[in-house]
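Could you have a look at this structure, given as structure tokens, before my questions?
Heads up, one of the protein chains got dropped from this complex, but the rest are sitting where they should.
This part shows subunit A:
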Amino acid sequence: MADAEESEGIQRNDSINHTPGKIIKKQEIARAKNEGKELSKEEKQRLRKEKKQQKKNKKEDKGPSEKEKEKKPSASAASPAVTQSSAQKAPSVPAPVTTPVSESPVVSDKPSKSKAELKAERRARQEAERSSRHGKKEQGQQGASSKAKPPQNELQPVVKRLPEHVQVDDPAAVKKLAKKLERQQIPLRLDYGHKVSLFSHLHQYSRKAPLTQQISIPATVIHPSVVRLGLQYSQGIITGSNARAVALLHAFKQVIQDYSTPPNEELSRDLVNRLKPYISFLNQCRPLSASMGNAIKYIKKEISNISSQCKEEEAKKELLTCIDKYIREKITLAAQAISKYAIEKISDGDVILVYGCSSLVNHILCEAFDKQRKFRVIVVDSRPRLEGREALRRLVKRGIRCTYVLISALSYILPEVSKVFLGAHALLANGYVMSRVGTSQIALVAKAYNVPVLVCCETYKFCERVQTDSFVSNELDDPDDLIVTRNGKTHLEHWKTMETPTGGLLGLLNLVYDVTPPDFVDLVITDLGMIPCTSVPVVLRLKNVDQ
């Protein structure tokens, strides 16, 4: 009976709005009780769908799809009727929901459905998913929910969304980011100076204008330890992928400790939403590294796996132990395992070349020295970061004999070298090694002199991206770093003023990363063992299977 009434009402769009309207109002009232600072996931989804719907409606008005419009309301009328009725019933009887829900995605592919119908379908789907999570009639519901989802889950999702920080030349993407940041109340960092045309798709920030200058005091949206972390990243106080990841995890531990679940919210969902603006903020301070990205994925997964029956204190304690375990396993113990393998490769009388300051390589060399291996080290450094000096200090303090040169003297020093040890920022799925700029050069010249190149990298830095050159996805550092004063003269002082109407004439390029092709690398030492560069996708696959 209720069905018949509703099916009649559905003919007119107005009546459709009543019954789902009541439910929506209840939810909105509930939400209005909370601080409406952040929109819940459902509301965001709804807004997005509404916008999409509006756009599609506009297009369809112009297109010749009126026949379809006539057919759809009748077809869709039937399904929402059933879905609404089922939504009103207790969620313990989802069996009748299964068939209409499976119909609805087919119908929803066609454009120009009314908003209410979409909302109803979505709510029904969410109810179905929630009930499946509560463990009632799991198999049947999983079948239903998997049917309801778009049919892509057989293979891994092929196309991921392109990260914003490589789309600076696309005004639509920039606008989208600006809106997102506005919603999250994070200030937008502005680009600085003239960018070299090959890199106009990347951001270029100045270190003299940190993001924190644009935040009002007191900042209520961003946790203070995250603000401090962002400042440390953007000023270059914390550098190196391991250091950044560990600092991030410690900051998030602090966030979790200070977190308290607002009423009527679940910790698993609200905490993830709370972390999102922090991550945007850190991304604005300095683009996230691969190690940080993997750590964040892990934290989000752990948080969403917290069951809603857990009390807040227990949940927080569990999360903190998870984070500690991650740091211990993936970074500290991994470093020890890698040193164990690497020390087998260091023999007495070796002359080892290292580049820049890699915490892992330094660790390996110190361990080898403690194990009474006799070797000497050549530290190669490059402008403008001059990170090698830090490595030099650490090694000399241990008592290791060191030589220090700049990268332009590489051809001079390489005939003396017996092995090259390099650190990595990330290992890409096609076997390329992404590391500090200059690493590929060292590997190239070492190959020309037939010196073996060994890359040391923990498995948590393995990343599913593929890249073939150093242009598409890179980071541009402050261009003013290249300026140097020699003999009282600073030639590049006025580089910004050399401009013509057609664009800047003089550009300074300060790249941060580059990719080394796998044929230059002889061995990769990871905590799983010593593998060739081409086995990286195998390791990634094993990791996915584990998870």
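Following the convention adopted for this analysis, a contact is a pair of C-beta atoms (placed from the backbone, for glycine too) under 8 Å apart; a residue touches a chain by one contact, two chains touch by 3 or more; residues count from 1.
Basically, contacts and distances are computed from a predicted model.
Novice: What protein name does the UniProt record of the undisplayed chain give, "Hypoxanthine phosphoribosyltransferase", "tRNA (guanine-N(7)-)-methyltransferase", "Translation initiation factor eIF2B subunit beta" or "non-specific serine/threonine protein kinase"?
Specialist: For the chain missing from the view, the UniProt record says "Translation initiation factor eIF2B subunit beta".
Novice: So one chain is hidden, and I want to know which residue out of A:L190, A:M498 or A:L542 touches that hidden chain in the complete assembly.
Specialist: Only one listed residue reaches the unshown chain, and that is A:M498.
Novice: Touching the hidden chain in the complete assembly: which of A:V255, A:I407, A:A426 or A:I525 does that?
Specialist: A:I407
Novice: Sort through A:V196, A:L320 or A:I343 and give me the one touching the missing partner chain.
Specialist: Of the candidates A:V196, A:L320 or A:I343, A:V196 is in touch with the missing chain.
Novice: Among A:R130, A:K297 or A:R393, choose the residue that contacts the chain missing from this document, as touch is defined above.
Specialist: Going through A:R130, A:K297 or A:R393 one by one, A:R393 is the residue touching the chain not shown.
Novice: Taking the full complex into account, find the residue in A:S206, A:S470 or A:S535 that is in contact with the omitted chain.
Specialist: A:S470
Novice: Under the stated touch rule, tell me which residues of subunit A contact the chain that is not displayed.
Specialist: Answer for subunit A: residues 196-198, 382-384, 389, 392-393, 396, 402-413, 436-438, 440-441, 444-445, 448, 469-471, 482, 484, 486-487, 491-492, 495, 498, 500, 503, 505-511, 514-515 touch the chain left out.
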